[in-house]
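Only one structure is covered here, and it is reproduced in the block below.
Complex shown without one protein chain; remaining protein chains in place.
Order as written gives the chain letters A, B and C; numbering starts at 1 within each chain.
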């Protein structure tokens, strides 16, 4: 199983505070704990040719992890189309935090993916709504994050196929923070935590969720659907 | 459209504080605002013969509202079976607050319907997750209750067909507080607020939700399903 | 409630057999029975300026009915974007037959919307899977179409929010032929029958379904979601 961690990698270049929290980039931090868990991981970033997502890379990727924020518009449409096509053909996709507004997530969801937000160093609690889901394996009742950016409802997404986490924020909002979708043959997981100025991706439970999600999203052997003009079936 | 409001009506007899909040019983308060909205309402309580739910009453009821708490076990199984049968045949059912543990709700859900709770006069905010749902019509972004009993996850229910509200509690929990289900031909809505010691059912937004839910749960003309041994279809 | 029936209107110009079946166009036939049922209907077609879907028309449309087939690519992207935006803001959308491959349906679904098909004058039976759904109101157990184009699984769509019809075809296939979705504030219904060479839209039950669907998809008063940067809530 091959994992590609994609990161916009812009905050890290511009904002010393982010650089300090994530000296190897957000992608570096995520790739780090995925590798430690025994997975085969490479990274790709926006400013590489083809954003690091060449056909070869995409064809060999089983699960793609996506972090983006201030440069969604710079991701070229033809690359988005290729990622989309790969998801429909079985590649898993883990969309993190501000990736809710990425072209690829909006294209897969079909909605605005709009939400509310506030940067106010608020305590967040991610409650496990679906304790038997493999993405929640190994967790307690909730994940407690000292400080995160608030993301609040209404979150304009299709009803999730499975709702794994709902978050509580100290400021008074709630948010559907862990949502699974199936699109074509591919599995998608949106996971809300991970604002660039907080050390969220060093939190052990957050790492556990992302490791679980990557394993869950792995394409599996399956029956082959057929499309197009169909001959009459033989037996009838 | 005929509405029956069923109430256990025991707290009101034993607890002066509840009697003070609901001098006409919880059923009286609910029937009051439903009537004011133009609906045809009667009440039924546990200690009446057949708990007030005779076959005649049930057959004429389009939507049944249910409040129970300390005497779930005293509701006779054959009455529960009749209510169950009526729901499968199209009668709407609105289950309130501690009714999550009623025989009829557990029988319809097939799960334990267990949850967490705390009586600590906590502020509750019910966020609208599904703003286009008819049950949310006329509300703002959320309903703000000064004090309610905390109900928290994990709530052991089947995944709701539609999730209309998720609640935030000041003490740190969240809860899927407004859930719809379809069972047989009947529509079911579970709505969490309404602890007996708080004046919740006098809150305008809570009344609006229950009025909306009753209208939504109304049985509608429909196609007739058929069951049993089937003759071959003619044309083949 | 204002209905707009949109039709590509190309088969009718090129194929005498289609012209014979639908002398006033497929849109004319659909508009006809919708009007008879008391609805306020106008038509729009591909070759009109802006495909007949100006901002004024779209803003005044409560439910849009869509039939297209051989010219999906000629529908301009900026018009598709406007229709998409209107759906997310509450306009209902009824997508018919080969409209499964329209830009607007694919944009809303996020999948390929691919399927199997065969033109072989096959008997189709649309079984009602959800007899209490308002779209099935007034029907019997199934709709029997003497001849239709076969559409077969696998149909590459997100799991429908509600599955109202599943079709049986004499040649051996089945198809999820009546599917509802909610996207943003808008309701969407995909309905499979209606190949251009068959008189399907004159069939009384098919008309009933489309009339029901239009009424079901009507935008309703609702709570107002809020998005963007949120101030702290007052009470906390």
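Quick note on the criterion: a residue touches a chain if its C-beta (ideal position, glycine included) is under 8 Å from a C-beta of that chain, and two chains touch if they have at least 3 such contacts.
This is a predicted model, so every value here is computed, not measured.
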Given C:35, C:48, C:162 or C:205, the one touching the chain that is not displayed: C:162
Among B:65, B:108 or B:166, the residue in touch with the chain that has been omitted: B:108
Interface with the unshown chain - residue positions in chain A: 90, 123, 125, 128, 131-134, 136-141, 144, 170, 182, 184-187, 219-226, 233, 235-236
Chain C residues that touch the omitted chain in the full complex: 125, 127-129, 131, 141, 152-154, 159, 162-163, 166-169, 172-174, 176
Residues belonging to chain B that touch the chain removed from view: 88, 107-112, 114-118, 120, 150, 152-154, 156, 158-159, 161, 170-173, 181-184, 225-233, 235-236
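Going forward, only the chains that are shown with their structure count from here on.
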Centre-of-Cα separation between chain B and chain A, whole angstrom: 37
Centroid spacing, where centroids are CA-atom means, of chain A and chain C in whole angstrom: 32
Overlap residues in chain C, where contacts from two or more other chains coincide: 170, 182, 184, 225-226, 233, 235-236
